[in-house]
Each structure stands twice: as structure tokens, then as C-alpha cells.
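Beneath this line is the structure, given in C-alpha cells, with notes to follow.
Only one protein chain is missing; all other protein chains are in place.
Read from first to last, the chains carry the letters A and B; within each, the first residue is number 1.
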Amino acid sequence: MSAAPSQVRYLLRNVAPLGADRVDMLLAGGVIEAFAPAGTLWSDGDVVVIEAAALIALPGLVDLHTHLREPGREDAETIYSGTRAAAVGGFTAVHAMANTTPVQDTAGVVEQVWRIGTEAGWADVHPVGAVSVGLEGTHLAELGAMADSAAQVRVFSDDGKCVWDPILMRRALEYVKAFDGVIAQHAQEPRLTEGAQMNEGVVSAEIGLAGWPAVAEEAIIARDVLLAEHVGSRLHVCHLSTAGSVDLIRWAKARGISVTAEVTPHHLILTDELARGYDPLFKVNPPLRTAADVEAVREGLADGTIDIVATDHAPHTREDKDCEWSAAAFGMTGLETALSVVQQTMVDSGRMTWADVARVLSTAPAQIGRITDGPRPQGRPLEVGEPANIVLVDPAAVRVVVPAEQATASGNSPFGGRELPGQVVATFLRGRATVLDGVPVDPAARHGDAR
Amino acid sequence: MTSGPVTPSSGPTFSDANASVPDPVEVLGATEISRALTRIAHEILERNKGGADLVLLGIPTRGVPLARRLAERLAEVEPGLDAAALVGTLDVTMHRDDLHRQPPRVIGSTNLPDGGIDGRVVVLVDDVLFSGRTIRAALDAISDIGRPRAVQLAALVDRGHRELPIRPDYVGKNLPTSLSERVQVRLAEIDGDDAVVISQPGPTGEARA
């Protein structure tokens, strides 16, 4: 544990960890120092007291799928602005996807991203390494070097592109076994999705946009779970979006295959009907699917078939969205709305508990990314002695999303103008508040040093 | 929709508004209209020294049945005339100068009798002569479809307030009106009965629709 002693201690009074019985909780020295029955811990003058009688405490959220855009597209997002947005959304760690410019396919680039993330201090940044050089799908990138680098890369992905070549996929799955890595696959059969713009179905047929069929995702997932079984390696399926994909993962898990799966918040709530207005804010890859698919991924998340929720936060500049649909970029932001969407679709509907939320947004992603141990553990239980990575949520709050007021540098939230439940009130990264009263706390103004 | 247009339950606003608007006044009945048309028919024949070379062009909507009625009367007076061959319709919508001031108008049809209008005397027939702008549009429309020897104008009602140097050759009735009043011609062919009615505008003031 390298956390330096904290200068400020926080007393969370009357907080409900995982929505369970209320307790008093003392954060000190970067860790959870004490638990006590509600109303029994008292300030001794050197403690910042947070009255948390309306709040729920969750372990700091961990995103396995974030696009921070730096290096290369700092006009859309920077590591600083993206991790700040993450903190506002309740995240204490993010996995930064590899499709930057230059690509995160060498130890040098991943170390740079890791270092800048550490300096920003808003959330732990774990770079994802590219599977193939330049994301080109032909040669394996130096996975070992990235794993051994200071960034300690364990998750590898060509996200944005599918590792389509079955031989390359097999080799990657095999190779990462040496350092307990995982291949996070963007499942998209490329030939079936040439020029694809949206989900192929009733809506695409009517509005004349080239279809992205569900089978293009499912065919790759089917192949990859069988490959993972064959070589005995670990596969993670990114942003699963179809009912058929849920069935395949369910089948693979029943068979004992080491596969994990994620769903994005937007695939939990939005459907392809939104494409009818041709607003590129709703253009995303994989595309928004049908209401039946939405129901299937909710069910899959509730029953554990889908392991985690990951944002696929994909900031884009205005010019990449302020245009006709087919010229627009794929992607939507999500860090600052993810928890609210999960609350609305899964908790408020009675399908999941807050403990389940902690699992799918913190514990499980941290385990997949292999960051539950080591120098900066994440996704740990809320217990005495554990690092104080905590998010306080007001589940009764209701807010209207205003993209321009978000911390992310880009405005392409699909939830603009929409009312969402829940509000992150505070985020603590190893005992330091990165967010207080719902507002990000500037590093210069922070008490102590979160590094 | 089961009650009439004005019911006691319409609320105070409506009742007050209706109280300040007098009932429409019928200024011409079926008999007067018939008599006026007969007179106009005689005047047309007299002015043109017979019905040869005459073409009656009705301006939609209500100018069309009026032109037909006039043609029938001409044929009655001059048995040699074929009423149907005298009558046509002239749509002026696409020549109007006020199109941009109101919602799009439905375009009526223009149908000329066999033989067209070249070299003949065209009598334009309309129900109400007001600013004169419809007739201005009609003159332009005529010039696009031929070159008559002369153009004359017949109107069932002349309510005054001309905005252009246009005057009727034949008038059923001169009807001095205020600008705020509405003049409505009702014809059996379209409205079920014959009448000319003057009414005050509603409270919204649609004086010059």
C-alpha cells in the first residue's frame, strides 16, 4: 500500500453501505478506518463530517471501457477532462481504450497514458493495450512489454475494430495467459457490417440506413467463446448488445468457458427507434438495438450472465456529430450518466440491489481488469482497512441531464434533456474527495495528495 | 358537436362576444338574385349586339355557377345560342398577388369552351367585386391563354373599396359596405340555397381575409 497519510479525515455519518443498514464510517489515512453503529462516531474537530442520512455508499466505480482520446484527439477529451468526468460519475478507476493516436500498442504509449492519468489525480487510469499493431488486425502488438511496463496492462483490446482474423485472435488469447491478461473483444464481423449505420431491422428498413445485423456480433462471440475454451484462456466480450449474444454467453458460462461480458448503460435503456430522427447523438457502435434486446440484456445483467456494466464513454467533437447521420462518428458519452441509468433500469425496477450495482460497476470490472490487488487496489469491499475508494449516491435525487454542463469535454450525451434518477454526491479516491456536493474538487484545492 | 354553434353553455367569453356581433343580414334573396342575373343577361346581349362571339368565364368558386346561369339565360333569350358552349372557367389562383399572405390556396381548373377565346368577347363572371385584385389576376391569366377581342366584367355584388382602376360592366347589386363587414354569396349549386348575406366579423377581426 503506497497511499500516503491523509491530512483530512472524513466522517460519513448515517450512511448506508450498499443500501444496507446505516452506519457511521470514518475515512482516514487513505483507508476505511472504522465502522460503527449509526450515530456513535463523533467528530473530534479534525474531521470533515458528511451528513449522509440520505446517501448510499458504494465502492468506487470501475469502468472497464473508457475512451479518453489522449493522445491524439485532445479536442474531444483529455485524460484530465475524462477522468474528471469519471470522478463526477462516481468512478475511481477507468480503463483507457487503446484506439488513441498513436495507438496504445507499445509500452511507451501505455506508460505515458498511465503517467498522465496518475498526475491528473481524478481516478486511476489503467491503459488498455492494443491486441494488434496499430489496431490493424495483422500482427500482435508487444503485449508482454505492455504487461511488464509501469502501466501493468492486463486488458487488451482492439476496440473500435474487431480482432477478426481467427488465427490472430487465437494467438492473442493464448499469449496473454502468460501474465493473466484478458482479450476484450469488440465483436463485429466486418464483412457483415460494411457501411453499417444502425441496427438492421424494421427501423433500418424503413429509414434507409445500412443495417448492422445482430448476427455480426453473435457470430464473433460464438467463435471466440469456442476459441477461449479450446486454448483455455480468458475472454471478455465488450458492449454486448443483442438477445442472441446474451444466450451465447449464458451457454458458454454453463459450459464452463472463462468468459465475461459487459453491457453499456445506453444498451440498457435506448432503442433503435431513436434513429428515426437521424440525430447522430444516437449513432453508436454497436448500434442501439430493439426493445426485445434491451429487455434481454437487462435480464442477462440481473441473472449474472452479463458480468459488468461498462460505459464505452466515447466523446466526440461537435463537428463529428453536427452533420448528417452517415458522416457522423459512432459513440456517446456515458461516465456521468452510467450510475443513474443502472439505477433507473435495474434498481428502481426491482431487478437488482445496490449490492448488485457494486458488483457490476466495481467489484467485477476490477476483477476482470486484475486490479483488485497490487499497489492501488480497486473494487474492494467496504470493510475496515480497505482503501477508501467510495462513492456516495443520493438515490432519491432527480436531475435533468444538460450535456453542456457535464465535466466531459464533449457534448454528445444521448441523455440531454432527459430526467434521470440518482446523483453522485461525493467520490473518494483513497480517502481524498475528488467530488464533494456533486462538484469536482480541483486537485490544487484538495486536502492532501491522492497519489 | 351535437349542439349548435352557439349554446348558452359556451362560457362567458363566447356569450359576450356573440352578444356584440349582430346576426348576419340577408340583403338579397333567391328572387332578387334571379332577377339580377336576368337583367345582366339582357344587358350583355344588348351591349354586345347579340350572343355571337361571347364567352362567359366564371372565376371559381362561385363565379362558375353564376356564369352557367347567365349562359342559360342568354340561350333563353337568343334561342340560337348553346349555353354549354358559351361557358368556361378561369382559375386565377396562380396569378394572384396575395398568395404569400395566406395559407396555400387550392388551385381550381381552367376550362375554355371549344374554340378558345381568341378574337371573342370574354365576360368574366364573379360573385363579389371588392378590391379588384382578383380581376387583375384574371386579366393576367387571360393574357396567358389567348387574346380576346374584348374583356368585360360581370359581378353579382359590387361592395366597393376598389384598390385598382377596375370597374364592372354589369352589376347585380351595388352594396355599400364597411371594410370590416363580410359579404357572403350563397348559391344553390354549392351552398344549397341562394342568398347574399352581410355579417360583422367575429371578435378576432378577420376583416379582410
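Here is the rule we use: contacts are C-beta pairs under 8 Å (C-beta built on N, C-alpha and C of every residue); 3 or more make two chains touch, one makes a residue touch a chain.
Note that contacts and distances are computed from a predicted model.
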| item | value |
| --- | --- |
| Undepicted complex member, UniProt protein name, chosen from "Aspartate carbamoyltransferase", "Anti sigma-E protein RseA N-terminal domain-containing protein", "ABC transporter permease" or "Spermidine/putrescine import ATP-binding protein PotA" | "Aspartate carbamoyltransferase" |
| Touching the absent chain when the full complex is considered, from A:51, A:165, A:180 or A:319 | A:319 |
| Residue in contact with the excluded chain [from B:77, B:94 or B:139] | B:94 |
| Candidate in contact with the missing chain, chosen from A:150, A:205 or A:396 | A:205 |
| Interface with the undisplayed chain - residues on chain A | 197, 200-211, 213, 277-278, 319-320, 322-327 |
| Touching residues (missing chain, whole complex) on chain B | 61, 91, 93-95, 98-110, 126, 128-131, 133-134, 140, 144-145, 159, 161, 163, 181-184, 190-191, 201, 206-209 |
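Operating definition for what follows: only the chains that are shown with their structure count from here on.
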| item | value |
| --- | --- |
| Whole-Å gap between the CA centroids of chain A and chain B | 74 |
